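As you look at this complex, bear in mind that one protein chain is not there, while each of the others sits in place.
A and B are the chain letters, set down in written order, and residue numbers restart from 1 in every chain.
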Amino acid sequence: MAIMEVFNLTKRFGGLAAVNNVSFEVREGEILSVIGPNGAGKSTLFKLISSFLPATSGKIVFQGENITSQKPHTVARKGVIRTFQETTIFRDMTVLDNVVVAHHLHSRASLAGFFFGTRIAREDEAAFRRSAEEIIDFLGIGPMKRELAKNLPHGYLRALGIAMGMAADPKILLLDEPFAGMNAEETDTALGMVRGIRGRGITVLLVEHDMPAVMKISDRIVVLNFGEKIAEGKPAEIQENEAVIEAYLGREDEELGI
Amino acid sequence: MTFMSGHGGSMFARRFHAEGENYICFHVLISRKQFFFGGREKIGMGQVLINGMYSGVQYSLIALGLTLIFSLMNVMNFAHGQLYVLGGFVTYYVYGVLGLPFPAALLGAAATLAVVGVLFDVLLFRRVLARSARDESTMLLACGSALLLDSLFIIFFGEKQRGVPPVVGGVLRIGEGIFLPYGRVLIVVLSVVLIVAFILFMAHTRWGRGLRAMAQDRDAARLMGVNVARYSMLGWMIASVLAGLAGAMLVSVSGVNSGIGTWISIKAFIMVMIGGAGAIPGAIIGGLVLGMLESLGAQYMSGSQYLAIFVALIVFLAIRPRGLLGRQ
Partner (left out) sequence: MTRNRKMMIAVAAVLFYVVGVPWLCAGRNYYLGVVTTASVLAVICAGVWLIFYIGRINIGQGAFALAGGYAAAIAVSKWGLSFWIAMPFAGLASMAIGILIGLPLLRLKGVYFSMITLSLTETARLAAQSLKSITNGPNGILNIPLPRDLSIFGITVIPDFATVDKHLALFYLGAVLLVVTYAALYRIVNSRLGWLFRSLQQNEDLASSFGVNVPMLRVIAFAICTFLAGVGGAFFVAMQQSIYPATFAVQDSTYFMLYCFIGGLSFVFGPLIGTFILYMGFEVLQGFKEYQPLLYALLMIGVMLWLPNGLLSLRPPKFLSAKMPSRPASGGDV
């Protein structure tokens, strides 16, 4: 069953279409990857789906509801959560505290409630803390939870980004190049992490460059080239696809990895 | 501080308070005095539009410099109006007190402001920009510079309104009830020449192209071999000279006093917000629009025209956040 459907999505910058008439669906509980050579429009598509960019035309439907052109915080509220590659919100705070803050959507108490420190607010804070600990352990960065975010090594920072996404209780988690710049070992750890997330019933859509990783982890793959969708299917099908091979071979500077 | 416990207002309060009256009518009314024979209500629509054009052209000159610095360095120079005032004072001394010819005063103002512009860059903004990319550091630095110049003006030039004798006398009369004093015409012509020269400079010279490249993308410009440090200095120089020349010319029409710098800056901000920050045609259009609005406002809602302009600006920005031609 489709959790999210994208219809004829288009984004133009000036006269140039960065994303042109792209349609696909994301099925509940799957890991779907969007790939494509440099400049294919992957990251624009990512921003469109997470509402960080308004679409020029087309429609995004999430769980039967049209969410096109809504504000980022509104779609986040509905369960569409994106991550950032390497961002923390409080560099001078611990890993744990960053994840606690990201629990914003779970607040039952109002902001005034937090100001006056009502019982509900105190319970909320305690619950966020427990939940944050759990997520951090789940992603395997438990040992780092007392570290200041700014001291985290590269790979852990990525995991922190994902942890903050998880804290918002996503129905669908949009991952922005989760394996970029990782070595083989780190990638394997990250692959396990993404599988684990799906194991918790969260649908995962990721935009990625790293072909071998994508082939290993994806249930299905959507391929973009010059802003248009040129193929869609299971990893094995994509590997055989003439148009995909063409697109990647056409650009000598791309690592093939197929 | 303008307030104290039970001791009455402080020095500052009194100064600004007394100044308030001539302050509000700075451009439109004072300039009008010269060609205005009879009740205010008698000014015809033609004269109102001409007055708007006058101010508009000169405002454009002021806004150009502000928008140039913004597009080059992403700095909103809150001290821009003070540069204008400095140009006015240089002219007052060279032309009004020493009695040298007006062109000498303009040259003197341009030279002084070029130096000040370079000093702004080298001593202040370059250092802070190098260390911090946040808007707030440069904004506060600019506010501090504005305050510094303001207080230096008070110390060195006093608080009096200064004027100079008209550069050329006589009034040109067109049709029924439209008067063009020659002094004013001269300034408008000079301003237009300067604006056109600036546009041609930006479009057709090597330096102009370098500046435009830098405004587009600083890093890319650096990679293309543009000496970013030197061009920043050039940008500051041009912007300051434009503001200073505007002040130098206008002193012959509306005079100058130490307190008007901030008010000029604010007008320049309004123009830039109307036209769109960072866009050169935007600065020109913004200047013309503000000039017109002021002139119309003085005619039809004398006294509260700035309140009306400000409210209109807020509404306008709510609809068009980046102004008419602002960069996206």
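To be clear about the criterion, contacts are C-beta pairs under 8 Å (C-beta built on N, C-alpha and C of every residue); 3 or more make two chains touch, one makes a residue touch a chain.
Just so we're clear, the structure is a prediction, and the values are computed from it rather than from any experiment.
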Option touching the unshown chain, where A:A102, A:A190 or A:I221 are the choices: A:A102
Selected residue (touches chain absent from view) among A:P37, A:G58, A:G165 or A:P178: A:G165
Listed residues A:I49, A:A76 or A:V244, member touching the removed chain: A:A76
Where the missing chain touches subunit A, by residue: 50, 52, 71-73, 76-77, 81-84, 87, 89-94, 97, 100-105, 107, 111, 114-115, 117, 121-122, 125-126, 129, 146, 164-165, 167-168
Missing-partner contacts on subunit B, residue numbers: 1-7, 9-13, 16-17, 20-21, 24, 70, 76, 78, 124, 127-128, 131-132, 135-137, 139-141, 143-148, 150-152, 154-155, 262-263, 265-266, 269-270, 272-273, 277, 303-304, 306-307, 310, 313-315, 317-318, 321
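Convention: only the chains that are shown with their structure count from here on.
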Computed distance of Cα centres, subunit B from subunit A, in Å: 49
